[in-house]
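Written out below as structure tokens is the structure these notes cover.
Note that this complex is displayed minus one protein chain, with the remaining chains in position.
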Amino acid sequence: MSSGASDMSVHTRPQAAMAARRLVPEDTSAVRFSGVTRHFGSVKAVDGVDLDVRAGEFFAMLGPSGSGKTTCLRLVAGFEQPNAGEISIFDEPVAGSPPFQRAVNTVFQDYALFPHLNILDNVAYGLRIRGMVRSEREKLAREALGLVKLVGFEGRRPSQLSGGQRQRVALARALVNRPKVLLLDEPLGALDLKLREEMQVELKTLQRALGLTFIFVTHDQGEALSMSDRVAVFDAGRIVQVGTPEEIYERPRNRFVAQFVGGSNVLEPAITARLGGQPRLASLRPEAIAVQSVGAAPGDGHVHVDGICIEVQYHGAMRRVIAECASIRLAALVPATQARNLLSGEAVRLSWSPASLHVMEDEK
Amino acid sequence: MTSVALDPPMAREALSRRLSSVLFAKRGLLVTLLLVPPLLWLGVVYVGSLIALLIQSFFSIDEFSGTIVREFTLKTYAELLRPANLDVILRTLAIATFVTFASAVLAFPIAYYAARYARGRTKATFYIAIVMPLWSSYLVKVYAWKLLLAKEGAVAWGADRLGATPMVDALLSMPFVGGPSLSVSYLGQALVFAYLWLPFMILPIQAALERVPASLIEASADLGAAPGQTFRTVTLPLALPGVAAGSIFTFSLTLGDYILPQIIGPSTLLLGQTVYVLQGTAGNIPLAAAFAVVPIIVMGFYLFAAKRLGAFDAF
């Protein structure tokens, strides 16, 4: 297999190899889940998951805590074994093989750096286990540290590093082994906002440059949407939707996806019928709603409802207006300048184009 | 391109790897393998011995030949209820209760200070100061008190210098607790017991107090309680599980001790000494075993009560 062969040779000129994209056909499957179930006692953490992560993809597993996304990652890493179903890594079934025999590496949520080893030895650990001689493995470890911009920190202990630096060490320690798939378990969760945004860009750049498959677990929908090629949304152990960020955001499949990814308004079938549409469950993005004063003419062909403004939240460039219109509560996201003088208790008119109403799956 | 010889982990199939795979797949197996040796030792050697002891307590001794009759009987337990034997048990329980109470009173200020006021270096010093005596030699500590309490020793000398000799004499002339001198009185004995077990009392109380968040004390003050009221209504109740935990040690250790009463205190026997004498010179193993079961039963009830007080959360 081409990826395996390139694995063997990259270490001759690692810098060049790390910068080069992998020569993998676009449609190669990197990780495949077929009917995978994992339960802990009576709790089904993962419940019949089918999934195909393609080689070279930046793939996000998104969901609230307890939705099964982390368990899925641990199933790939080999820390857990499925109770039913099968997982393949590059078309090789991995059933029963322990983590130390899998060509995948993990960046742990708490980084899991070895407290008794310095940074260089931490990064070189995987190579040392494989029996690589010291000079060779230290050279590669230094290069990996260069890749994550941590040159000069080789001799320090993990406890002497900041959270962001530890994160980079964890990344270098995984990447230096040239894994076929890199698994990242909420890697940015412990970082503050600014650092997180920086790392988002860096991770994405690194992934592109290396052409590696990244599987990234997060509960932050903004992070999932902005970084990934594709996203799988998890709820209660199942995948409810897989798609590109645009698909997920604009065409949520059901109520859960609509509300979890970006807080859409969900209109019940009775409401959409009353507004002149078909009696189907629908989502309406807050930014598709315009807020006017009562009596103002809505845009061409727009649907409108009148109601009372309940709350106005300031979000910098935008304001979020919550209004109650005939027993339903709607949120609208409007440019801050437009809603400047709006007060709670005021009567408002909300309007939107019928085209922005997205029909979702019916609920049983 | 010449490639560096670098086996991917999969290619290596050494024995240790295969064994690891098995252990990884069956994690219960590893736990079992790890538990077998300690369980063999503690479960077979130790618990086996305890059971052997228990069984012997149901045997009896032939009063004429002095040999052990290996037949099930409750006769030996009935012997415990003889006035002389019952007296030993009750006297030991009384001393254990007094010692527990005295240790709690002595321990509280130290634990309170260490938990609430000591910080940084002071705290570390306190910790060492409490733990060192806990681990230092039991016999040396008993010996130290023999030196101190002797008629011509330091305590008598100090009392004399302070003009407190009449006070000590008054204490010693009290019925039951007193005696000819401190080193042969129940008072001296209880004092040394309290000294020996003091660290066992301080540590759980300190742990319990440290678990009381400072905000709770502030909340009480904020709600209008004076410091004394806060202490009585908030701090003390929350420290009680610690006192209960500490008392498990002070009580249990006093019940079983037989060295200290040989060296300090009156010549009447306590429970531990009785067991020692019965199994040794008297050769009455069944009665010794029955006596030894008494602290186990007492501690069983005690642990049950302490658990209800929350003592086990205070370790």
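Some observations on this one:
Which chain is which? They are A and B, in the order written, and residues in each are numbered from 1.
The working rule: a residue touches a chain if its C-beta (ideal position, glycine included) is under 8 Å from a C-beta of that chain, and two chains touch if they have at least 3 such contacts.
We take it that contacts and distances are computed from a predicted model.
Protein name for the hidden chain, per its UniProt entry and selected from "ABC transporter permease", "Sulfate transport system substrate-binding protein", "Cobalamin biosynthesis protein CbiM" or "MEDS domain-containing protein": "ABC transporter permease".
Looking at the complete complex, one finds that the omitted chain is in touch with A, B. Contact with the undisplayed chain is limited, among B:Leu53, B:Leu93 or B:Leu309, to B:Leu53.
The omitted chain makes contact with just one of the residues B:Ala129, B:Met167 or B:Ala226: B:Ala129. Listed residues A:Arg173, A:Arg196, A:Arg285 or A:Arg319: the one in touch with the omitted chain is A:Arg173. Mapped onto chain B, contacts with the missing chain fall at residues 9, 16-17, 19-21, 23-24, 28, 30-31, 34-35, 37-39, 41-43, 45-50, 52-53, 56, 106-107, 109-110, 112-114, 116-117, 124, 127-133, 135-148, 150, 152-154, 156-157, 195, 198-199, 202, 214, 248, 252-253, 255-259, 262-263, 272, 275-276, 279, 285, 288-289, 292, 295-296, 299. With the whole complex as reference, residues 77-79, 98-100, 104-106, 108-116, 122, 125-126, 128-130, 158-159, 163, 166, 173-174, 177 of chain A touch the missing chain.
In this text, only the chains that are shown with their structure count from here on.
In this assembly, the C-alpha centroid of chain A lies 55 Å from the C-alpha centroid of chain B. The touching residues of chain B, when paired with chain A in their complex, are 1-4, 6-10, 17, 20-21, 24-25. Against chain B, the residues of chain A that register as touching in their complex are 7-9, 11-12, 81, 96-101, 103, 129-132, 136.
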